[in-house]
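Down below is the structure, laid out as structure tokens.
A protein chain is absent from this complex, but the other protein chains hold their places.
The block that comes next holds chain A.
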Amino acid sequence: MSLLDVRNLEVTYADGSAAVRGVDVSLEAGGKLGIAGESGCGKSTLALALLRLLPAGTRVGGEILLDGEDVLAMKWGRVRAVRWAGASIVFQGAMHSLNAVHRVGDQIAEPILLHRKATAAGARTRAGELLEQVGLPAAHARAYPHELSGGQRQRVMIAMALACDPRLIIADEPTTALDVMIQAQILRLIAGLVTEQDLALVMISHDLSVLADTCDRLAVMYAGRIVEEGPARQVFDDSRHPYGKALSGAFPRIGDPASRFAPRGLPGDPPDPAAVPTGCAFHPRCPVALESCSVDDQRLREAGAGRRAACVHVPEAAASPSAVPEPEASPHPGPGAGTDGAGIPVPGPAPSSDATGALGKPASAPPPLLSAEGLHVSFPGRHGGDTARAVDGVDLDLRAGEIVALVGESGCGKTTLARSLLGLLPPTAGRVTFDGRPLDYSSGALRTYRKRVQLVLQDPSGSLNPRHTVYDAVAEGLRIHRYGGDERAAVAEALSRAGLRPAERFFQRYPHELSGGQRQRVVIAGALVLEPKLLVADEPVASLDASVRGEILALLLRLRDELDLSALVVTHDLGLAWNIADRVAVMYLGRIVETGSVEQVLSAPRHPYTQALLSVLPDAPGEPVVLAGEPPDPSRISAGCRFHARCPVLASGEAERAGVADACLTRDPEILGGGGEEQAACHYAATSSTSNPSELIR
């Protein structure tokens, strides 16, 4: 008998929106099931329903058998006993799910004291053991949540979930807010614990690649239903449902030429659970929809060994290998075509030769549009602490029409660098030059500068004033700069350039009436309206759904082509760099440690840090190099190479053999030049390669 058996589960919220519409899932002990889907597809509702955590007034139908017992039919006392002792949840935001005023040890002990006849001392000992199981020293039990880093807090959440030896663990987006390296650590920890303790795992994520890497089975949800199910790897590599295809295509495989300069998304927004389309719920967004799809509902059916999919293109009989036609063959333009009917552009693969070709010959390259020279930004330490050197000597050039990705973990100083390039933070030392002239920090000069350099922030909901309409938000820049022309026409043009058409329909909308992708388009339109030369985008797609991500990236690429707009994209996502950037700069602890063209750096990285970052990506080839420890602290930069404490090359003794170990510990690698040439700030890379990077430095 399965450990978890969900039969025909239906969840309808009190406002009438059907969040889950008939889901069947089963999971054996020791199994790992991934549930994927965009926000609003019902995956979190499903997770909450498993423990009856939905708000009062929600109608739940069907059966949820946990160890053969129906959770929905349980008496209240039994539900409480099953919560945490039978099944526990690892929530997404570890910051919000931990109580800030209690020590983490006490919070881990809380469920033990509730469910077991344990003494306070016994519970404390158990909390210490649990912390050690998740790779934290037992002494951390005395810490408060704010004293721990994001990754450590997530480990505490996992320890808490394990506290009462549950049979089932539900992990709801356990790594979404975390850096690549920490994400790799946490995923390995969860997978290890599940195997070791013979638990069952239900993991929920919008990132198909993460699930494919961790789980054995994968279910893709859309509009409250499972539309595809099967062995994780197969569903990810060769999806039978157009929605699954779109989701797995949204995260590019680095090194795959097909996704270079061709971010893939899915037009449209996820359906409103209160108004699910008729027929197949996916048909309005489906690139291969037939006319009958708007009428005929599709149910899951066999689609190969152990696989099921709900699509009209999957034949009733055993499926042929390519059941779903490639979108290119369909009358509806999909990825790879120019512009679809809704005016949403999906550019095909563009040749990158013009961009990369010029980079090989720095001498003939045009002068940079924006350049930073020896830029330092430091913040005084709080309460007399050490000065934090957030940006510690950076040279970086940006040419017209070039997209540069600035990549690094959180805390590496990439956002500070972007802010100081915009003149929002004055540098402590060094200078920023725009169009050959150094940046003037007087308020009048800055105002002129800001007409030409614009910022796009990560969180589109936060970067729009909730009390301003779309029109006001876009016109804001024009009003600040006392635009003389036709304001209305300028706003309309910027909105339609950003893909919001017809623009007039959006004028009087408020941000909360728009979807996440639309909001980000409004922010981009607000930047475009001033006709800038350069866009600085700080994690422009990090808070957006996988399908919308591709759309926004495609928009940035199209703007580059149409308006010759340059962009500096700050991100922790190497796939994004592969998708749209010409050049990439990898930042670590306030300095750029490797730079060069995207093809060179991401296909053949030379700095051990870049190598490690690439190796932990969910579908990277080869053995992952998971760096131990936390992201660096800019107030304590060690002497010698700033990466040496975490460097795998130094730790393995390879640096010693190459005779550079002394240099690693004592000598700071030189600052890399800002130009386009491939360079790495590493003593070891300098010895092992033919072209010595330090010779390239000006």
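List of remarks:
The rule is short, and it goes like this: contacts are C-beta pairs under 8 Å (C-beta built on N, C-alpha and C of every residue); 3 or more make two chains touch, one makes a residue touch a chain; residues count from 1.
Basically, contacts and distances are computed from a predicted model.
According to its UniProt record, the chain left out of view corresponds to "ABC transporter permease" among "ABC-2 type transport system ATP-binding protein", "ABC transporter permease", "Acetoin dehydrogenase" or "TonB-dependent receptor".
Considering the full assembly, A:455 is the residue among A:455, A:601 or A:614 that touches the omitted chain. Contact with the undisplayed chain is limited, among A:222, A:236 or A:471, to A:471.
Touching the chain that is not shown, out of A:12, A:234, A:463 or A:679: A:463 (per the contact rule at the top).
By the touch definition given at the top, chain A reaches the unshown chain through residues 422, 424, 443, 446-447, 450-451, 454-455, 457-459, 462-465, 467, 469, 471, 475-477, 480-481, 487-488, 504, 507-508, 523, 526-527, 530.
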